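Shown here: the complex without one of its protein chains, the others still in place.
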Amino acid sequence: MTLIEYFLLVFLFGAALSALFSRENLTSIISLSIFSTISAVLYLLYRAPDVALAQIVIGAGLYTAIFISAISQIRTDRQKNRPEDPLQ
Amino acid sequence: MKIFLLLVLFSGIGFLLIDNLRFLSNSGFSLGAATHYYVTQGFEQTGALNLVSSILYDFRAFDSLGESTVIFAAVSGIVSLLSRKTLPVSSHGLSIIVKRIFGILTPFLFVSGIYLILHGHLSPGGGFQGGVILGTISIVFCIVYGSSFDYTRYSPQSKTILEVSGALLFLAMGIIGIFLEGFFLANWFSSPERLGKLLTPGSIFGINLGVGIKIGAGLSIIFYSIIQKRIEGK
Amino acid sequence: MIEIKIVIAYLLMAMGVLFALTTVIGLFRFPDLYTRIHASTVSSTMSALCATAGLAIYLWDPLLSSKIILIGVLLFISNPMATHAIARASYRKKITLPTTNSPEERKGDFD
Amino acid sequence: MRLSFLLPLLIVLPLLTAFLIPLIDILAIALRKILVIISISLELVFSLSLLFYFSPLGKEKLPISYYLGGWEPPLGISLSLNHLGLIFSMLVSVSLFLITLYSLEYIEHHEGKYYVLLFVVLGAMQGVVLTNDLFNLYVFIELLTVASTPLVAFDRTSSAIEAGIKYIVYGLLGGLFFFIGIVLIYLSLGTLSLAEIALSFSSLPIPFQETVLIFFIISLTIKLGIFPFHFWLAKAHSSAPAPISALLSGVMLKLYLCVFLRLFWVVLDFPLMEASWLKSFVLYLALGSSLLGHLFAFQEEDLKRLLAFSSVGHIGIIVAVLLVNTPEALYGGMLHIINHLIMKSALFLDSGYFLQFTKSHLIKDLKGVFHYNRYLFASFVIVVLAMIGIPPLNGFFSKWYMLLAFVEEGIHLGGIVVILGSLLAIPYYFRVISYGISPCEEKPVVSLSQDPPPASLMIFTILALVVLTVVTGIFYFCLNPILDGAVQELLPLQIYPPFPGGS
Partner (left out) sequence: MEILTVIYIVLSGVSFIRFLTVPTIPDRLIVAEVIGILMAMAMLYLAAFFRLFYLVDLVLIYSILLFVDLLVFAKYFEHRELYR
């Protein structure tokens, strides 16, 4: 079981790096969702079902929706002709 | 320059952490008297089969009060920062296949959320997780059926009332504890023979319910205030 | 009797693993998006069904097996739905159109 | 010990009010002001009753504690109150009372959410002061950060939003370091109660202790705005509305100083810190930060940024003098905490009143504000004199004690920084005053034609703070019993709170 732990940790690290260094916002958020899934499996391996449940519920259900709704508010260059309104 | 300084700072901190964690894993983690008490006496003293829930909502319930107030403050702040825009109501949604299938799936989601909240003291889960699932249902309505589906049925005012009533339920549990046991946020679970039943007459049940309602309504409010957008040309 | 049950369960689990392997190979080998959708959805749904059915037979406990089968049914319903949504979105955004059978000819079939 | 239920009540009452305000907003908006006034007055009354019941003036002796949920300290969370907590609890109640009264007339939009956040901040502040549990302390600090960020960005101009983003990023960064420290302590000691940590922290190996100390020091350096992390502070404190600037710069920084005092003096091992390089490093860092703050304030054009940078200077000198760790130094530092709270709140509230009439916050646009309300401007001048340290006012005495403490311990750089700070403060404040008094014939201010808005409560709060300035200046020795108790608690070889004899 320790071998699979190390494998999951490497996998987790890859997902985190992919979330950091990807060019598109959407790709980073998908990576973040994968990240939360992997960490939930890790929590299950360590037998912490409460934490795993919280991680699944928040990471899969909520983070992505909130993050996506936030990045959908980012103005592209085309729409940037309203300087008086910082929150769009 | 700034990035270089930050790198130096963080690498130093990482080195310190690794060094000291090695010390910790050599000398063994110390579990204090409190942990021993939680594990051995937690069931009888709190009436919750789920130890995590008993620690969160009974031994350290004041922390949970603070944390749910963090959510409350975040909701208030987001609403006050983003509330100048009008919500464009739309009922496009996704295709008919998705709509019908989510008609089937949503009851499952709802039941599992309610289950997590009500069985918070018996199985893993609790108010927070169940509340998040209830909030997710509201998000799903917006995604699948268009934003008018949820907005016309449950107005922001009713969601605010739900959120506030959840928070007040939490405080009421604490204040009832003063009258029954003599301490704020005391658990008024009194009969050990009811250990493991669903309707335990304890404050953990009520606090779970309050936190669940509050978190669900609060997250729904946050989502709907973030997706607000001014319609072009109006 | 019990041995037959266990054998069937192991057989189903092995089929699940086989389908999962097929999914991953398909993800790697297929050339464009729409064929990869085939690989992922069809065989991963099948994999999930086989795995849950095998586990349910292996455990053979009324409440637990019904819960596990419920998971399989939910995956069976919702996995094609999600793939449908993704495929529809990518068709609308005109991403990696297949070279033959171009969507413009078959416009009515997709809506 | 019957009255010890006041301790949780001090935290729960503001939270209850905050939860009730949205409900009241839906039912009847007119009731909101009444609820706000009643609640803040009740809070003040509770705090005063604590003062007159428990303090050296009263019947019962400090410290007292309250066990939440009836669980004894290693199991559950307990609240405790000693002299230090009494001082800060009083300060928070009184200043929040005045700030709330001020903002009843100052805030124009989204009043409901404003009061919700203000009361959450009040509850979190009382929680930070009163709690006796490390993780609970972290929860309340986070609550403070999260609840005050929307208040920083409350004007919703682009600069305010930028300041809010900076504020929350640095606040959460500081909270992160704090959390790592908590994790290290919990992994090694297995307890979170401050009293138990204080008992057994020195049994750990010394490099480990130093690591924990470094994490807490980084965290509090970020939160207090000491030199390498000072840049977020001026922006955040200057672009908030005036009562919030007073709250942040006057009260919240002092609250982090309270955390600083409690953590390093009584919980963690102060003799270790004194023995190692950490103490002198932080001391000279704070002195340099103080000098830099005054220098930045000297060349600043914006009035509120000037006040914020001056605040950086004063916080640096207070941290430095507290680290000297003699009774005189602790006494002078705590006196200066109280005085700086009063003076800075008064200055921010005053400038909030006057900046209503100008078109921008720049100092050169302040021309002629003297003629709107001469009495208030005179009060501004009085507070500025106190800030510089003119003898009969309160700034003088605390600066004098700090100077004495520095000189007695042989840290002459500290004395030089105190004097230089005062000398630098003279020109930059007098520039403001001279612009204010100068006539405005050649360049009328934009809103000159308007009558000043009816602002009796605002004027009342400012005058109350000015009266406090004068009174604490002349009768500063009235604070001596409580301050002496606090200094006695902070000196080494004092065990933090008593376990037995709780409620």
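In this document, chain identifiers A, B, C and D correspond to the written order of the chains, with residue numbering beginning at 1 in each.
Please note the rule applied: a contact is a pair of C-beta atoms (placed from the backbone, for glycine too) under 8 Å apart; a residue touches a chain by one contact, two chains touch by 3 or more.
In this text the structure is predicted, and so the values were computed from the model without any measurement.
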Shown chains that the omitted chain touches within the full complex: A, B, C
Which residue of B:N20, B:T46, B:S76 or B:T136 touches the chain not shown here: B:T136
Residues of chain B in contact with the chain not shown: 87-88, 90, 92-94, 98, 105, 108-109, 112, 115-116, 123-125, 133, 136, 139-140, 142-144, 146-147, 227-229
Residue ranges of chain C at the interface with the undisplayed chain: 13, 16-17, 20-21, 23-24, 27-28, 33, 36-37, 40-41, 44-45, 47-48, 51-52, 55, 58-59, 64, 67-68, 70-71, 74-75, 78-79, 81-83, 85-90, 92-93, 95-96
For chain A, residues in touch with the removed chain: 1, 4, 7-8, 10-11, 14-15, 18, 24, 26-27, 29-31, 33-34, 37-38, 40-41, 44-45, 47, 49, 52-53, 56-57, 60-61, 64-65, 68-69, 71-72
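Quick note on the criterion: only the chains that are shown with their structure count from here on.
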Centroid distance [mean C-alpha coordinates] between chain C and chain A, Å: 24
Length of the line joining the C-alpha centres of chain A and chain D, rounded to whole Å: 37
For chain B, residues contacting two or more additional chains: 81, 84
Two or more partner chains touched - positions in chain C: none
List of chain B residues in touch with chain C within their complex: 94-95, 97-98, 101-102, 104-105, 108
Contact set on chain B toward chain D in their complex: 13, 16-17, 19-20, 23-24, 27, 29-35, 37-38, 58-63, 65-67, 69-70, 72-74, 76-81, 83-84, 157, 160-161, 163-164, 167-168, 171, 174, 177-178, 181-187
Residues of chain C defined as touching chain B within the complex: 74, 77-78, 81, 84-85, 88
